[in-house]
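The complex is shown incomplete by one protein chain, all other protein chains being positioned as in the whole.
Here is chain A:
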Amino acid sequence: MDIIFNKVSHIYQPNTPFEFKALENVSFHIQSGSYVAIIGHTGSGKSTLIQHLNGLVKPTSGEVKIGDYVITPEKKLKDVMTLREKVGIVFQYPEHQLFEETVEKDISFGPQNFNIAQEVVQKRIPELLKAVQLPENILQRSPFDLSGGQMRRVAIAGVLVMDPKILVLDEPTAGLDPRGQKEIMDMFYRVHQEEERTTILVTHSMEDALKYADHVIIMDHGKVYMEGPPLEIFKDQEALNNVGLDIPEVIQFLNKLESKFHISIPFRGQSVEQLGKEVAEAFKRGDKSE
């Protein structure tokens, strides 16, 4: 399902002293099956943007298209449940949404609402637990007895269980330890590839954007500031610095290498290990233009 934003604006509390323009004339096109990172400062409109994706909010003007579902300001949302079944959103700190007595009940809560057969859910749960790396014996425990990291994984499983075609992640690793962050991000990437899902990742981490995304949208003050493939976006350090963002450390390192030692190694998305080798080789060759 393609996602198309056409001149979307969103204003909170219009015609009051608290009026706030969260989105202004936002247009973009996200192809089905792509992995898109949305980056921007706090208050740049990212959260408002993703709430348009499953009809939690409607644009004040403009038009949002998700597959063949169209959201416009005038029309009332029809069958919004069919849309929400296809678009799964993992909100910030998703563990705050847990409420059931057992982990199993909480995971099956979403599918129940969408009338997905119990047997189907039962079949999905073991795979899911494996994907989010939780032991099976956790199913009968109360979600409130778990550690923060485990709660996060349960909540994520509660969204993945609906098998959404579009998966929206709002800073899914905020507040986790570095290892947990990597595990969760890798897991989302696997899920993305296996099922040909469209994944939209809202993040502050340039590293994650560079590592996983094939398209980056930079937001600033409710507008699309830059858009394109990550390697191209991260070439323009100045433009990013202007909106208080920075380029990934890897690229920063390569840029410094070039300015200090005149060694230029083009970045094509190599892993850190691979880059290390290339840098070592370059030094061995005495690859200096001096």
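Here are a few things to note about the model shown:
The rule is short, and it goes like this: a residue touches a chain if its C-beta (ideal position, glycine included) is under 8 Å from a C-beta of that chain, and two chains touch if they have at least 3 such contacts; residues count from 1.
As a convention for this text, contacts and distances are computed from a predicted model.
Taken from the listed names "Energy-coupling factor transporter transmembrane protein EcfT", "PucR C-terminal helix-turn-helix domain-containing protein", "Acryloyl-CoA reductase electron transfer subunit beta" or "ATP synthase subunit b", the protein name that UniProt assigns to the chain not shown is "Energy-coupling factor transporter transmembrane protein EcfT". Touch with the chain omitted from the figure is made, among A:N6, A:N25, A:T72 or A:Q97, by A:Q97.
Residue in contact with the omitted chain (choice from A:M1, A:I39, A:L146 or A:V159): A:V159. Contact with the undisplayed chain is limited, among A:I4, A:M81, A:I138 or A:L176, to A:M81. Contact between chain A and the absent chain runs through residues 12-13, 15-18, 51, 54, 56, 81, 84-85, 87-89, 91, 94, 96-99, 109-110, 112-114, 144, 158-159, 162.
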